[in-house]
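Yeah, one chain of the complex is gone here, protein chain that is, but the others are all in their spots.
Here the chain labels run A, B and C in written order, and each chain numbers its own residues starting at 1.
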Amino acid sequence: MLGYFGPPGTFTHQALLTFSDAPAKPYATVSGALDAVRSGEVEAALVPIENSVEGGVSVTLDSLSNGHRLMIIREVLLPVQFSLYGRPGTTLASVRKVLTHPHAAAQCRDWLAANLPAALVTEGGSTAAAAAEVADPSSRYDAAVCADVAGEMYGLQKLAGGIADNEAAVTRFVLVAPPGKPPQPTGADKTTLVAYMFADHPGALLEILEQFAGRGVNLCRIESRPTKTGLGDYCFSIDAEGHLRDPRLAEAMLGLHRICKMVVFLGSYPRADGVRPDVARGFADEDFLDAREWYNTLVQPSGD
Amino acid sequence: MLGYFGPPGTFTHQALLTFSDAPAKPYATVSGALDAVRSGEVEAALVPIENSVEGGVSVTLDSLSNGHRLMIIREVLLPVQFSLYGRPGTTLASVRKVLTHPHAAAQCRDWLAANLPAALVTEGGSTAAAAAEVADPSSRYDAAVCADVAGEMYGLQKLAGGIADNEAAVTRFVLVAPPGKPPQPTGADKTTLVAYMFADHPGALLEILEQFAGRGVNLCRIESRPTKTGLGDYCFSIDAEGHLRDPRLAEAMLGLHRICKMVVFLGSYPRADGVRPDVARGFADEDFLDAREWYNTLVQPSGD
Amino acid sequence: MLGYFGPPGTFTHQALLTFSDAPAKPYATVSGALDAVRSGEVEAALVPIENSVEGGVSVTLDSLSNGHRLMIIREVLLPVQFSLYGRPGTTLASVRKVLTHPHAAAQCRDWLAANLPAALVTEGGSTAAAAAEVADPSSRYDAAVCADVAGEMYGLQKLAGGIADNEAAVTRFVLVAPPGKPPQPTGADKTTLVAYMFADHPGALLEILEQFAGRGVNLCRIESRPTKTGLGDYCFSIDAEGHLRDPRLAEAMLGLHRICKMVVFLGSYPRADGVRPDVARGFADEDFLDAREWYNTLVQPSGD
Partner (left out) sequence: MLGYFGPPGTFTHQALLTFSDAPAKPYATVSGALDAVRSGEVEAALVPIENSVEGGVSVTLDSLSNGHRLMIIREVLLPVQFSLYGRPGTTLASVRKVLTHPHAAAQCRDWLAANLPAALVTEGGSTAAAAAEVADPSSRYDAAVCADVAGEMYGLQKLAGGIADNEAAVTRFVLVAPPGKPPQPTGADKTTLVAYMFADHPGALLEILEQFAGRGVNLCRIESRPTKTGLGDYCFSIDAEGHLRDPRLAEAMLGLHRICKMVVFLGSYPRADGVRPDVARGFADEDFLDAREWYNTLVQPSGD
């Protein structure tokens, strides 16, 4: 069985339904979902990892890097679509108190300011929980900003749709499993990892980036994350183009391992957008093979 | 008058009291405090910008970069100290529902799991608001994780102190004013800026870092922030050692301006820790002056 | 009066005639010609600096870097054309002993091996001197490899023309004057300099190159030259695209001055081939001006 960051009706739930309609188990927190993978309670769990408005989802990035190792085996992209839902009979004009999740509040800030300037917006644990709370007739909240699936699930009435300020917003989810052999390379893969610098080494990030740039590997995402020991002590959460078995990425990983305090490999998996990398001259798989063959003839000339 | 991210009793309030005991005005949100500076309602406002556990404070980083330009003129560091407060008469054993801010919840996660494994932790808007809510006898919450100043302000009883998981945790606050001439260099300064890359330019971060490294400027903090237009489109929020008037930093800023889509300067101000940079051979102020004098003799030999 | 690396009839003489037919004074050595500029005996002197077969002309590179400073004010390119000349009456078949300059011998090696396999080739001080020697009826040499101007000047008979192995070979000459204000920028200029590294600094060359690359300045030529104190102690003789007054080159020169033990500026002058540089985004003159204006508004906001 799969797990996901719930409750039912969250965007993560919607994302899960795009590739599986088997029964799945919701968890109240991202950490809870990941711990369920670690304990074997579920085979794998879907959690949000990156949001085009808020950036990386801190709790996911941190839960993945800490604790027993896990491995990302799939990614899913979902357009962000928010609506405003109230109890049946509510009108937009009568809304005074809105409940939602902080990311949803941030992504609808302009719409709320323009259309409900007087309303008080409260931020709770999830948009689905907000819909559930609003559905309770004794609730002090009039409306919830949530996904349509949640509004409908709790029998609410849609007061306004498409209220996200940025219509191009997308959320990225990852399916996380216990560590194992990564899926086969497809030619359009992504690799996720966390690199911990040695302390007090100002040029460390530059060196980390050079490990990739020097092997022709582009990065899709890089975020500094504090390592929780003091201000200014950071690690880097990175998505790189390519698969652990691609020679250019393999060499970059080997290089990182040598210069970093620690590298946590979080998986190589097919890209949801299927985009294949532009590989510069000298960095294709054949180039690595050719170089290796040439090297072998130098070290061990034929006939010797 | 100064403003701050309130309500009274927040850590930001405590940080403000370390350098000013004049009356100050609390704002419910960081954006609200910064907008009050922009509108002239307050002279300057103190807001949290970086937390050694959670990393950069997203809403502050984003509110500073967007909207009318503002300028950081001072920084304050405050050790993080959390306690658990309940209404008088409450015992630790009886606590079932805890209210706090998400960052506080994250920083006390281990303590809460060990000492209140059965308690439900709800995350609200601020630790001070949590204390105020708990002080209401009709509240559904039994206890708040908050600063001592907030617990005392609302007449609560301390159930446990020093409950932060990491005793070395520190929060960094900045005093933000309207744009103007930066404070004079002190020799131990920090400069904050946001660099926006040109889109689809994979090596951009490397080039940005080289602008600093190539002039001997170390970075204290670098964080990617999404630019809210699509996944993978990032800007970088950076704290660099040195002052806008230091020649090595000046040249790095000029270099950044040339290669970036946009650079937002957010201020040069004295470091709270007073640490002076180790300046490598060739990058001291005199080295820049010497080089300039030498250049002048080449372009315009004396007597010409 | 101008001087040149003679005697009359050398390629340098030919190069001089491409831009001046005023009487000029030949010097037997490159050092002699340059010393005559230093002493004021001539206004300027033309000497060879780079050869597409042999590379940099060591004696010129070294004489320019050592001693009182000089300045290159012009460059001239001349296709390399060698012929074989003998005394009147000599036939190609009868040639047993050939005299020439080592560079000429190197550039005609294949032709000589194919056409005069049994001939002994001796290397002397210049191709013009070789022609003069062969013209002496008592000479032990039968033929000279030299320029046509030399063969004709000494009344010799051409035995074979166009004997250089590489028809595209070009020699580059520079006109060297006392130090002064460099000629005005033309938009298609070249700058020559010598950079001395600090000893025992393995990454020095990388840092030197980054001074140029980081400002968008391409190099036309870079050669290591020993500094004559021990094996492995090198300086770098460099031709860079652009003029000392171009802001990107100016900044690179300032950067070099800071990180190097010494930088010797040897002139900014129009390129003989008139090629204008491809300037990457962010490195045009306007980009430097824009950045400076932006910086000024930060340091000194208007109205202050």
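Couple of notes before you dig in:
We take it that a contact is a pair of C-beta atoms (placed from the backbone, for glycine too) under 8 Å apart; a residue touches a chain by one contact, two chains touch by 3 or more.
Computed from a predicted structure; not experimentally measured.
Seen in the complete assembly, the chain not on display touches A, C. Here the missing chain is touched by one residue of C:L219, C:M262 or C:V299, and it is C:L219. Summarising the interface, chain A meets the missing chain with residues 179-182, 198, 210-211, 214, 244-245, 250-251, 253-255, 257-259, 263, 265, 281-283, 287-288, 290-292, 294-295, 298-301, 304. The chain not shown here touches chain C at positions 50-55, 58-59, 77, 102, 106, 122-125, 166, 168-170, 172, 202-203, 205-206, 209-210, 213, 218-226, 228-234.
Convention: only the chains that are shown with their structure count from here on.
The geometric centre of chain A is 24 Å away from that of chain B, both derived from CA atoms. Multi-chain contact residues of chain A, defined as those touching 2 or more other chains: none present.
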